[in-house]
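A selection of the complex's chains, in situ.
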Amino acid sequence: MASERHAGPIGKAAKRSGMATIASLAEKVGLPFEGDGTLEISGVSHLNRAREGDLSFVQSEAYVKQALDSPARAVIAPEGMDVPGKTVIRSPYPQLTLARITTLLHPLPERKTGIDPRAAIGEGCRIAPSATIHPMAVAAEGVAIGERSEVYPGVYLGVGVVVGDDCVLHANVTVEWGCRIGNRVVIYAGTVIGSDGFGFLPHEGRHEKIPHVGNVVIEDDVEIGANCAIDRSTYRSTVIGKGTKMDNLVHIAHNVDVGPYSLFSGQTGIAGTSKVGEYFTIGGQAGVAGHLELADRITVGPKSIMTRPGTPGEIYYGFPARPAHQWRQSIAQFNALPRLVNRINRLLGSKTEDSEQ
Amino acid sequence: MASERHAGPIGKAAKRSGMATIASLAEKVGLPFEGDGTLEISGVSHLNRAREGDLSFVQSEAYVKQALDSPARAVIAPEGMDVPGKTVIRSPYPQLTLARITTLLHPLPERKTGIDPRAAIGEGCRIAPSATIHPMAVAAEGVAIGERSEVYPGVYLGVGVVVGDDCVLHANVTVEWGCRIGNRVVIYAGTVIGSDGFGFLPHEGRHEKIPHVGNVVIEDDVEIGANCAIDRSTYRSTVIGKGTKMDNLVHIAHNVDVGPYSLFSGQTGIAGTSKVGEYFTIGGQAGVAGHLELADRITVGPKSIMTRPGTPGEIYYGFPARPAHQWRQSIAQFNALPRLVNRINRLLGSKTEDSEQ
């Protein structure tokens, strides 16, 4: 086995789970507990996989029996829920409290700051001294990177890209020229921000390219999954609103405007020039057609394609998508179609049904 | 803020929009204008987002009112269209003319040529002196790169890869051994060309791999979006025909042959060993089944899967895909199914409908 050292920062150490007592954890999150405050917690888990030293949570009465059967000796549960034999931290939001305790139990280690000498930084870049630029990252000319932001190996930042404070750009992310990333934005590995939109004009049998001179603007507190692609605008900005979260392999076309606090499941896509409102939610492998302006708080079900503006707060399923209850009725009848046809044949006469194919 | 310099080329500067007069722009594209030829244009835009200094376009009479309401003082419009109060460049193809003027207003800056010393170039590579190889790009042995082609950071070119003239390979693109890229090909960031096809043989309870010793051939004037994947052929070549354009996250399986001038929307896929004809078009999140040979000029609608050769020039929707008008009729009846069943129940008797759970 060979082994090598290097001077610069490469990757943050992680998963250094320490031990902590129930009493100290409850104090840190400002919540009361009942039972043995000296109990040592070594990990966190869902109830169905919990081990003895784990802290878990009981979201509702339906899970109390699972909690009692679990080897975990401590749980987080709402006030008034009876979980006999367990030490209990009381919280109105048990899962949220577990998330916060997880962060306490897995603190990020000290991070080396500065620019690794094996990174390539272009002329005129402004990089905050508290930022971390890993080896093999590349910033073209005039890139700005804010305080405490971290840029992993293989990231490419094009000319004039601006990255705010407290961002994390994971390995092999690409951000093309002129795009702007806000504060506290996390972009997972392999994602591409600012590729040219898919715009061509048919002309004399060929597809003539429409130049894309706009950019992408990612607002604060956005999180974007792995291997997504968000295209730049033709002339202005493709915008991802603040607090929006995206899963993996999401496709956002040129000129799209995503409202704040939206949620994108994996493998979803928004076609060009569409605008979705705030608190938009879309299920796995679904899409929104182009040139639409959706109402606020729309939900699109899995595998569906939204082709109309919709009514605020409504849930849509199918292609073309319709209100969920209508789609469910149609699907139930679709599933029952062979029996319906048999019934019609029995009642109306038995001419061979002329089904296609 | 820290700042560092480097000698080699990193990224092209971009979006250096200059000012130009209507008269000078009209002359450069060889078209007449009416109105104030001294008007200074500082940008380009769609009508609905245009600002005062922008040049926009009016595609048809339906948009004349929007043009009149817009602060933009200059538009491109067809001969004979009345746009009172605006300076007008006359063009039979207003959007195409705007695309060409966009290129005039945003010229690419001078580009440094040559191989950045932080790139890694294998033995026996032939790289044109007018090409630009950015830092952290890697070419394995025997790679050839043509005149004026640009290879961005993080690109990997496997053994014996050939890239033609005037190509752009954006950051973190991977082209595996033996693949051939034509001239004027653009590949956006993160795309993978030449990964092994998905070919396995069930044998004694395991999946035994079929070695893939073919390659991928990308013909001239092809543009491929971000984070696509195009697999190499088992024995010969997976081919992307000339002038074909692909959006993001497209999957092309092994042995596929794509005809010239085809258009792929985002998140589409072609299964193994299928051949699609010229001017093939496919809507978002749609697919083509394997081992098919499609007719020319087929269009497959969004979310659909084509499972038959089809008729030249026909449009197909659904899974399995059928001619669009047939699918639309069926979908209209699908949406009306609950009412149809109620009607049948009323007329034929009211036994509880035996719909499936």
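The letters A and B name the chains in turn, as written, and every chain counts its residues from 1.
One rule holds in what follows: a residue touches a chain if its C-beta (ideal position, glycine included) is under 8 Å from a C-beta of that chain, and two chains touch if they have at least 3 such contacts.
Only a predicted model underlies this, so the values are computations on that prediction, with no experimental measurement involved.
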- What is the total copy count for the complex if 2 chains are drawn? 3
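Quick note on the criterion: only the chains that are shown with their structure count from here on.
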- Go ahead and align chain A to its copy chain B using Cα positions, then give the rotation in degrees, nearest 5. 120
- Cα-centroid distance, chain A relative to chain B, in whole angstrom: 25
- Note on the structure: The residues of chain A that touch chain B in their complex are 114-115, 120-129, 136, 138-142, 154, 156, 158-160, 172, 174, 176-178, 190-192, 195-196, 198, 200-201, 203, 205-211, 213, 215, 227-229, 231, 234-236, 249, 251, 253, 255, 267, 269, 271, 285, 287, 289, 303, 305, 319-320, 322, 326, 329-330, 332-337, 339-340, 343-344, 347
- Show which residues of chain B lie in contact with chain A when the two form their complex. 1-6, 8, 10-15, 17, 43-46, 49, 93, 95-96, 99, 102-103, 105-106, 116, 118, 134-136, 152-154, 170-172, 186, 188-190, 221, 223, 225-227, 243, 245-249, 261, 263, 265-267, 284-285, 302-303, 331, 334-335, 337-338, 340-341, 344, 348-349, 353-356
